[in-house]
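The structure appears below as structure tokens.
What you see is the complex with one protein chain gone and the rest in place.
In order of appearance the chains are A and B, and numbering begins at 1 in each one.
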Amino acid sequence: MTKRFGGLVATHDVSFTVERGEVVFIIGPNGAGKTTLFNLITGYLRPDAGVIRFRGLPIQGLPPYRITAMGVGRTFQIPKPLAHLSVVENVMLGAFLRAGTYAEAERRALEVLERLEMRELARVEAGSLPVASLKRLEVARALATGAELLLLDEVVAGLSPAEADAFVGILRRLPEMGVTAVGGVEHIMRVVVSIADRVIVLDHGTRLAAGRPEEVVRDPAVVEAYLGTKFARREEAP
Amino acid sequence: MSGGRRWLYAGSLAALLLLLLVPLGVQNAYYLEVLFRIFIFAALGLAWNLVGGYAGQLSLGHVAYFGVGAYAFTLLTLDLGWNPWLGVAGGVGFSLVAALVIGSITFRLRGPYFTLATIATAEILRLLVLNLQDFTRGAIGISTPPLFPGPSADRAFYLAAVLLAAVAYAFNLWADRSRFGYYLMAIREDEDTAMAVGVNPARTKLLALLPSAAITSLAGSLYASSFHYIQADYIFSIDISNQAAIVAMLGGAGTALGPVLGSVILTTASELFKEVFQTAHLLIYGILIILVVLFLPGGVIGFFGRRSRRRAQREPGPFAGSLSGEEGSPRHSSSSST
Partner (left out) sequence: MVVLQTVLNGLLTGGLYALIGIGMALVFGVMRIVNFAHGALIMVGMYAAYFAFTLLGLSPYLGWILSALLLFALGWLLYRGLIRPVMGQSDFMQILLTTGVWLALVDLAQLLFGADYRQINLGIANAVVRLGPLRVSSGYLLSFFAAAVVIGLVYAFLYRTELGRDVRAVAQNREVAPLMGIDVERVSAVAFALGAACAGAGGALLLPLFYLYPTVGDPLLLRSFVMVVLGGMGSVEGAALGGLVLGVAESLTGYFWTDSYSQVVDFLLFLAILLVRPSGLLGRQRA
């Protein structure tokens, strides 16, 4: 089965395809169009032209909740949990999509928390979590909807290097759970290069390069336009 | 089910049984009337709570369903000769239709525009009822038919109010522990997030409004009959909408126990106040709201809940700063093309 996306972002043509079980990173600085792209795919924005296919079916123009129900999950750049509910209750919010009863939703939610190694936080009030855990909670909630494709906006923004490593480590395990992951990050990072099947570099709303991380890193256009400064300066350092 | 939850259900059931036994001990008509009002307004607050508390949609137009319930019951019974209880059911029917119409208009708006639109729709109904004189007797008002004939009407009205409040309370308890309730809370927190877990906000809000309107309508019918007389200006008064919201906010919006507690406090306080200042007992409402907003944004429940559960101090309550205060279009982004 193939998932194909071809979306037109503003006036710039962005088109790419993600295969089942892949981990793909979309890389681009702030304003490059990552969030727009995610919003287009998940139905929060309507493309002006172009087709977005999920499992071969066009989904552009559908409302976000329908797209969620079809199996596309997403996280938001700024996590918005139900602050006064506990972590597990927040994850249940996602689980209810496929669970008939309260008990079943709770069971599914605990399972997801277990897999994301945050079971011990289950009864903690979500509003009191630090950013890193909130990001993980967002992933848990999206996973609990039974998503097969997960779009993770700004997966490492606001995390310390160690937290980012841990987080990306979780993404690495998503394919084992039968989940395809597309993450958005600002810079090519060591961890990203190490786990990504492919990366897609966005700049000013257009696709600059795409391919295996080690190829993209060598792509002259990428190096010149983007990596030349930032990659060398910040991301090579451990 | 957690242990705390089990105690809550058991305690609620015990409290209900106790409340049903009250008329055996209390015969005084005045006390029964005050108790009736406590539970009518608890029911109103609980009904409002589904939309205003759980789903976070600040309706100040709930009196629409109250008034429709009151008038439909009265007119169906008097003019079409229906059995009074059938008239009550008819009122629920009309209120559900009204809820579908009002909801599909107002839920497209957000923030203050939603609130204003709910007031506007309720006011339109008030003015129509006031002016369709052939049909509603207009400003003169109508005497309402008795739902409980006989000498023990006071007790019967009290019991009916308790049962109605109990039904409304059960709906709220269910919202606490069900997919539907969780979806409402998700909508309150952030509609974008709600859609990301598969919630259709417009449909879900409308579904919450239906039981809310039905209960409000029943309260309106009961109130109309117990009062023996209705007139559009006060049965459709925005004071009643306000009161439903205040009762819930005072006790703790978005909690099942909150509106009940709020009604007990508010009704009792207003009765006591009435003894002192005959005409202006509503003054206390204004002052209470101001105090609650400034010092108890989570209501009484929020205050004690936070203490006992040691909630984070910076989280003042479900509403403080959490609703979309975004500027710009009064409409929901999902309904406007981008």
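To be clear about the criterion, a residue touches a chain if its C-beta (ideal position, glycine included) is under 8 Å from a C-beta of that chain, and two chains touch if they have at least 3 such contacts.
In this text, all values refer to a predicted model and were calculated from it rather than measured experimentally.
Novice: Quick one: jot down which shown chains the absent chain touches.
Specialist: Hidden chain, whole complex, touched shown chains: B.
Novice: One chain is left out of this view; which of B:Gly56, B:Gly69, B:Gly91 or B:Gly302 touches it in the full complex?
Specialist: Final answer for the missing-chain contact: B:Gly56.
Novice: So one chain is hidden, and I want to know which residue out of B:Leu19, B:Ala70, B:Val92 or B:Leu109 touches that hidden chain in the complete assembly.
Specialist: Counting the whole complex, the residue in contact with the absent chain is B:Leu109.
Novice: In the full complex, which bits of subunit B touch the chain not displayed? Write them out.
Specialist: The missing chain touches subunit B at positions 56, 58, 60, 105, 108-109, 111-113, 115-117, 119-121, 123-124, 127-128, 130-131, 238, 242, 245-246, 249, 277, 279-283, 285-290, 292-294, 297, 319-325, 327-331.
Rule of thumb we're sticking to: only the chains that are shown with their structure count from here on.
Novice: Compute the distance, rounded to whole Å, between the mean C-alpha positions of subunit A and subunit B.
Specialist: Each chain's C-alpha centroid was found; their separation is 41 Å.
Novice: In their complex, what parts of subunit A are in touch with subunit B?
Specialist: Those residues of subunit A that touch subunit B are 42-46, 63-65, 68-69, 73-76, 80-85, 89, 92-94, 96-97, 99, 102, 105, 125, 127-128, 141-142, 145.
Novice: In the complex of these two chains, what residues of subunit B are touching subunit A?
Specialist: Going by the criterion above, the answer is residues 177-179, 182-183, 185-186, 189-190, 192-201, 311-312, 315, 317-318, 322, 334, 337-338.
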